[in-house]
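A single protein chain has been omitted; all remaining protein chains appear in their positions.
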Amino acid sequence: MSQGFRESVSERVSSAISDHGEGAFGRWLLLAPALIVLLALLYLPTLFILRESVLTDAGTSLAYYGQIVADAYYQSVAVRTVKVALVVTVIDFALGFPLAYAAVRGGRLLGGVIVIATLAPLSVDLVIRTYGWYILLGRGGLVTNVLVVLGVGSQSHQPQLLFNTTGIIIGLVQVLLPFMVFPIMTILHTIPREYEEAARNLGANRFGVFLRILLPLSLPGIAAGMLLVFTNSIAAYVTPAILGGSTQTLATKITGIFTTSNDWGLGSALAMLLVVVAVLVIVGYQRAMENAGGSVGGTGGEH
Amino acid sequence: MSTEKRGHVEYDGVAKHYGDVTAVEGASFEVESGEFVALLGPSGAGKTTLLRILAGFEETSEGSLMLDGHDIEGVPTHKRNTGMVFQSYALFPHMTVAENIEFGLKRNGFPGDELEERVETVLEMVDLDGYADRKPTNLSGGQQQRVATARAVAIEPKVLLMDEPLGALDKRLRDRLQVQLTDLQSDLDITTIYVTHNQTEALTMADRIVVMSEGNIEQIGTPTEIYDEPVTRFVAEFIGDANFFEGELAADGGTFHTEGGVDVDVEYDRTPAGRPALFVRPERMDLADAGAGATGPKRNAVTGTVSNVLFVGSTTRYYVDTPDGDVMVDRQNERATPEFAEGDEVAVTWSVANSRVVTDDPEDAP
Partner (left out) sequence: MAADNPGGGSSLPVSKAFGWLFRLLVYGAIVFTVAPLIAVVLLSFRPNPYGKAVISAGWPSFVWYGKLPDLISNLGFASSLISSLEVAIATTVISTVIGGLAAYAVVQKDFRYSSALETALVSPLVYPWLLMAIAILMALNYVSDVTGLRFSMSIWTLLAGHVLFTFPYPIRTIGAGLQNYNEELDEAARNLGATRLDTVRNVTLPLLRPGILSGAAFVFILSFNQYIISLFLSGTSIQTVPLLMFNLIKAQSPPQIAVLGTLLMAGMVVLTVIVEYVAGMSRYI
């Protein structure tokens, strides 16, 4: 009896799908949950941040924004955040491109090692990863000691690597490196080794090959990597919170405001700042990609 | 299994449109029970579309399709019992050969205890006994093809549909499988509709051929009819090799005046609507010394110079430069050296019966 019942249900569903499923209605039905989530939890709520940021006790105004602009403290925090993000992005590119190149051209063993070394940390809690740096960068920490041995600073005057911008940068560079490595790896896979060999054959040195062949052709991947690293740096919380001590970034300041005070209007205004920067970067990236012909973040897939 | 006439297919005015694009226009033909019919034509001809409509993967825009006397339109795909062999074989990679075959058996009313036996029987039919537990990825192209056929045949379909099944295989394998497939088909007496762009396959395997081009049916006939009596230029050109003489038909229908200025005898008793051309197959032509002239009653002759001689193994192909352009003549090699050489002045001859007047319009067929 249950077999027959299951079969008839199966028939019913199948004919329903045949009648409606192929067309637009079926498509939208499948998309509905995802779109609802997107609209109801992301796009719409972002507007509410905007709303909160202009809602003061005295009615709608830009008072909070005025507060931010006037106060040099907020300006310094914002500038620091952007500076950190830029530095992290540049360093991650300098480290990430060679890593990606070595992974793609360096043979299976090296490639595998690099993929694992970059992939594995992603599965570990950010808090734990950052804690590792907390240990390494503090007074008496391994890195500090090594630097002292190398002649940077001295035993009594150890280099300050923690609770300041330097610590934040070091932490973020490591944490966000995978976001630069993988997009570049993806695009490098599409550049045949023969291009480089041809260039060498025609007289270019290694640097020339990099500058004239690899760089232009891997631009979409590089841009994607930079986009991901930059937007993540700007809004990063955990790493700056643990490694920065009292040094504030926009993210830590905003979180502080929301968790310890009722000044949500101010917090929202600061958050809008982040939104604007993020949107500008994304739009800029889209424009650049349109000219080159690509898409946001790529679509994964097998290579 | 019933013994009544099974697998009788009737296309009646079937057309398929995709927006502005017409894939098939007004297709009407019947396939008898047990017949092997080939749908032949270049890509884009609409032959695969007709197949897929019968299988249920597409709906007709116009016209009706009957299977064993019933309109098939309302029947859902999985109930049609039209076994299909896909161009990509579409073997389920996550199942073994046996499981692939059992997939269809389970859903077509074969009881559980008969499955294993049926799988073995069917694999034997395609010479793959013992391969039941292999995975498709461990099979060669030819083996995959045979499993795909076995899978389709196992469910005892009313009609067997094959979509360019031998396309991905090399020539030797193709030749072998062609024979195997025709044997299988006649042993099982299953109606088969076979889509291909390979005219040799169609000529070798089919009982009848439906020649298609750009969504239209050009001609339906037996291989001999298609080959010897093409009704349009397209069919004449598509099958085998052809020589065409452009020109005009005289009013009495007995003479064809070629563009090169030669008058030849023809047999044509109407006024063509399309532009006429005279068509003769290379192997129906013969060569003689230029001075010989027409070598008999009801024979035509055109003079020219041999421009190229190609040795093709059992035959030799001569290209003769005539006032009507290059004419190809195939002659059997009865001796080691060709009789004519480049530069020879020759007369190309053929009998009137071996020539036909064809136009672009099928209605003009004599």
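Chains here go by letter, A and B, matching the order in which they are written, and residues are numbered from 1 within each.
By definition in this document, contacts are C-beta pairs under 8 Å (C-beta built on N, C-alpha and C of every residue); 3 or more make two chains touch, one makes a residue touch a chain.
Since the model is a prediction, treat every value here as computed from it, not as a measurement.
Across the complete structure, the visible chains that the omitted chain touches are A, B.
Set against the missing chain, the residues A:L147, A:I191, A:I213 or A:V275 yield one that touches it, A:V275. Interface note: of A:T89, A:T130 or A:T247, the residue touching the hidden chain in the full complex is A:T130. Which of A:A120, A:V152 or A:L280 touches the hidden chain is settled by the complete complex: it is A:A120.
For subunit A, the residues touching the absent chain in the complete assembly are 9-11, 13-14, 17-18, 21, 26-28, 30-31, 33-35, 37-38, 40-42, 44-46, 48-49, 51-52, 95, 98-99, 102, 106, 113-115, 117-136, 138-142, 145, 174, 177-178, 182, 186, 200-208, 227-228, 231-232, 234-235, 237-238, 241-242, 251, 254-255, 258-259, 264, 267-268, 271, 274-275, 278, 282, 295-297, 299-303.
Residues 55-57, 76-84, 86-88, 90-94, 103-104, 106-108, 151-152, 155 of subunit B touch the missing chain (whole complex, contact as defined above).
In the analysis below, only the chains that are shown with their structure count from here on.
Our note on geometry: subunit A versus subunit B, Cα centroid distance of 59 Å, whole angstroms.
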